[in-house]
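This is the structure I want to talk about, given as structure tokens.
Missing here is one protein chain; the remaining ones are kept as they sit in the complex.
Right, chain A next:
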Amino acid sequence: MKKIIGSVVVLGLIAAGCASTYVSEEQREAQALAMMKTSFKENGQAKLDRLDQDDMQKMCSRYHGDTKMPKEVGEKLEKDQQAQIKYPADGTYLGDWKSGERIAQSGVGKQFSDNPANPNGANCYACHQLTKAELAYGTIGPSLYNFAKLRGYTPEMQKYAYGKVYNSQAFSACSSMPRFGHSGILTEAQIKDVVALLMDPQSPVNK
């Protein structure tokens, strides 16, 4: 009898302990955001609202490593993002590949140390191989060398490339790639230049 009472007391303590220390994932995320809000300060163009997350950012933060994102969550994110892509009103997707190459090389833009009056770059080479000439490329993204040569120079592929640069999440939920159009990093004309770098038969990407 004594033993049973003892066990009940122990179980009660365990239950009480759990009740007081258990913190849900949502609570941890809220704690992290609240702490970040007191730990960063705005500087130049980088305001504190950059710490706030949209649905995509929140879900992609929550699911990582062993915590696989449920398929339907990923599909919904892609659909939501696709609906937000603004394709060019004039229906053309190709700009100037030489300008696209400069944008692909430039890592300038959106940091608190950057002057917002200057045009932003896309820094494509930080993560992708694009041309034979540039050897200092990163590997976070796949190689894009011979992008159109391998996939075809069709208008459909041009539109896909435009959409992908505009909002990578629309095609691959939780991609590491910034949403260059969606988030206002590149202008429509700049995206067309980058698409030309990928799609123009004269571009070194396709040589």
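One rule holds for everything that comes next: contacts are C-beta pairs under 8 Å (C-beta built on N, C-alpha and C of every residue); 3 or more make two chains touch, one makes a residue touch a chain; residues count from 1.
Note that contacts and distances are computed from a predicted model.
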Among "SoxAX cytochrome complex subunit A", "OB-fold domain-containing protein", "ATP synthase subunit b" or "NADH-quinone oxidoreductase subunit J", the UniProt name of the subunit that does not appear here: "SoxAX cytochrome complex subunit A"
Selected from A:Gly138, A:Gly152 or A:Pro201 as touching the chain missing from the view: A:Gly138
Selected from A:Asn43, A:Gln82 or A:Asn118 as touching the chain missing from the view: A:Asn43
Touch criterion as defined above, residue of A:Asn118, A:Ser183 or A:Gln202 at the omitted chain: A:Ser183
Residue numbers in chain A that touch the chain omitted from display: 21, 23, 28-29, 31-33, 35-36, 38-43, 46-48, 50-53, 56-57, 60-62, 64-65, 110-113, 125-127, 135-140, 169, 176, 178-179, 183-185
